[in-house]
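A single protein chain has been omitted from the complex, and every remaining protein chain is retained in its original position.
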């Protein structure tokens, strides 16, 4: 447990919590501008959250402890990931937890909590959202694991800090075939996992096309605020992981104040660039039919498998 | 007699005593007496196993006990692991059986055979020669068959399942018998040390025949595809504490056989054996979980999940054999496989026992008719939830650690291990990854649809919690699961030394208190820290939200039903509809059968009176492999009937001609 790790453990969760809603605000603003709108401004998600925390929480009759606990589980798993993963600093406060498999599994556990909450309501939409989400997760998780595997084989470790510092030492690794294939696969599954177009439309109002939204239709007030905050944080964390796995430069390697500040700034720049690219891409895409989504995900699985094969054969 | 032998002896005596109690005591005392004594027997078995794992081996020979070969008892550390797992599962199942069997399986026969089943399993892993192993194996199969058939007079499916099980288990026995007899023929006698010596001068072909035959035989017991067909039939139809014993303890003995023969007696052997093992494991894992994802019968789902987990164990074994020249990685893979087997035993016990409570409390195990159990059955729901978390390999669940170790082993399998390894490792990883993803969906379905939401039938609405002995057994099993989940290190160093002993290498995983740190390769994981940090984050978050951000009381409100009338249970998603998207995605693999019958009103073809929807996912391997096989067998049987006319003269004639033929053959060949 190094000083840098402790600093990272404090700074990163704060940065993720504070920054993720702004990231979502920026993405919405970019989309609004490209659609010819004026847009509500990048602080709008924070305004929404502030208001939602002030509202009355509701306990729909017939729901139980799973429904109540799910938003907390969702935020907590994401917080843990932002606590241990090397986002702004290379070191982690808890190195034995900063494992790529553990991080992927933790994020999946959050999704599972929300799906169970959707089923706990016993409404048709809750079940529908949970069913669709789990179908997507069942196809996304393999791709994530295989892509993780492809990135770990050349390094010989699944430890995130090890992977990141290995790329820092050996920049050529970032453009190896295995790495590039894994990057493409990861982009696709991150789009699916965070519920963006073309897999899910985050701004839909039509229940029949919903995936993520359908599970959270029953949440109100602070619970809803947690769910929205968590989905913003997950987007931020996924993009940050994606950025640092392939382009880790700028990340703080010493505990000096300027290095840490630089690390946070570099993280912000990388995530914003990725987020804006995603937002611009979304303008050009229509939502896929639900049963076309598996084809997309199967494609990404194949890419990830090719990445593994490449990392074994070309090693 | 050392502690291991003493504990084993006590376990055997207690088991026989429990069987006598089961046969002799009065009806109202029977369940309690058998449950208590069998639990003690299981506990003694666990102690014997742990003592053997800690290094106290036990050896005894009883030459007069069995004609021709005698009986040798050898409890080494490998036996110890399996003995401990069997004993622990037996302990929990027996405690559970006190409450469970009283209602459903309280006949003289099942109650007397249940403890015998436990001790025959213990004897299988303690056997030190081929003769004893085969006899105990067969006794174990017969005991389990009797137990599967407990409810045959009430439900006709049970008898069908029993037939499948009887045939498959005996075919498996024939394969084991053939393999081990070929092996023994090359040795001085049939004890394991003699076989180890014989393995050195066995020709590669003979060794391969031995390995493949035993792999098939033991694999069929482990429920490996394509020999799994009995498992999803027999495990659901048995009483639930027997299902737990079969699914958590008996299938392990298949793994025991492969480890014992492949690694210990044959000493590793050729690479293609392990390639075969790995391929079978990969196919089993994916096929098993795919069918589990489609199943709507809770216990059938769990049965398929057993096939999946045994597949993962076999992937570990295969990887260990494949990279045997890299001792560190091989040891890691073997330890991962064994840890996964132990973990599977723990969480599958929880899941099957919880399923039994559901079947008893809600009167059904059909997920489409369950739901809303978290209110009336809080303990069972919590136990199943934790078991499902463990089974879906998500942190902080039990299986997460072992799958993590398995993936670590696959990652560190260097290309130096040969072209076969380079090709197989990515495929194995893909299989493990696909399995992990589908397992999440499967167990969300099982828990979310089966326990949450609103009850979908009158039985589920009137569900009641099980008696104290059943919930207590569930509690013990959950506690073991939780300890294995956060502190696998207490077991892992033992497994490491066990694996290194089998492979004759160094220990792969060091004990560091709370961190699983791999030796020889980089990799560290702390499940305890992970669990503590996650729970801490969640509690901190609750505190912040409740105390700082919002202080209003929760208002109870009706569910949002779009403003229309009340939501009924018929509007809920069922297990079938939950799995429908996945079923469509894997349409080509599982080939579901869907019929839609629309009945029109008599007045007009435009008015619909009723729509009937039927959806079945049949086992494709069963249909393609076994149906033609069964047909061929019945053709042969019809032909054979012509030989058996019932005439005594004819039978005497057969005997005479056979004898003549044999004599001529001997005269010619000698």
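As written, the chains take the letters A and B, and residue 1 is the first residue of each chain.
The rule is simple: contacts are C-beta pairs under 8 Å (C-beta built on N, C-alpha and C of every residue); 3 or more make two chains touch, one makes a residue touch a chain.
Methods note: contacts and distances are computed from a predicted model.
**Student:** For the complex's missing chain, which UniProt name, "Sugar ABC transporter permease YjfF", "Ferrous iron transport protein A", "TonB-linked outer membrane protein, SusC/RagA family" or "Ni,Fe-hydrogenase III small subunit"?
**Tutor:** Listed in its UniProt record, the absent chain's protein name reads "Ni,Fe-hydrogenase III small subunit".
**Student:** Write down which of B:59, B:173, B:272 or B:560 is the residue touching the left-out chain.
**Tutor:** B:560
**Student:** Based on the whole complex, identify which of A:2, A:204 or A:254 touches the chain you can't see.
**Tutor:** That would be A:204, which touches the missing chain.
**Student:** Check each of A:40, A:262 or A:299 against the chain that is not shown and name the one that touches it.
**Tutor:** Spelled out, the listed residue whose C-beta touches the missing chain is A:40.
**Student:** Under the stated touch rule, tell me which residues of chain A contact the chain that is not displayed.
**Tutor:** Residues touching the hidden chain, for chain A, are 32-41, 44, 47-48, 50-51, 54-58, 204-207, 210, 213, 217-221, 224, 283-284.
**Student:** Would you write out the residues of chain B that touch the absent chain, in ascending order?
**Tutor:** Answer for chain B: residues 555, 557-558, 560-564 touch the chain left out.
To be clear about the criterion, only the chains that are shown with their structure count from here on.
**Student:** What's the distance between the Cα centroids of chain A and chain B, rounded to whole Å?
**Tutor:** Computed from C-alpha means, the inter-chain centre distance equals 35 Å.
**Student:** Where on chain A does chain B make contact in their complex?
**Tutor:** Within the complex, chain A contacts chain B at residues 53-66, 69, 72-73, 75-77, 79-80, 83-84, 94-97, 99, 101-102, 105-106, 108-109, 112, 115-116, 118-124, 126-128, 130-132, 134-135, 137-146, 149, 152-153, 156-159, 162, 217-218, 221-222, 225-226, 290-291, 294, 301, 305, 308-309, 312-313, 315.
**Student:** Where on chain B does chain A make contact in their complex?
**Tutor:** By the definition above, chain B touches chain A via 293, 371-372, 374-375, 392-395, 400, 404, 407-408, 410-412, 414-415, 422, 425-426, 429-430, 432-434, 436-438, 440-441, 444-445, 447-449, 452-454, 515-517, 521-526, 529-530, 533-534, 537-538, 541-542, 545, 549-550, 552-561, 567, 569, 571-573, 577-582, 584-585.
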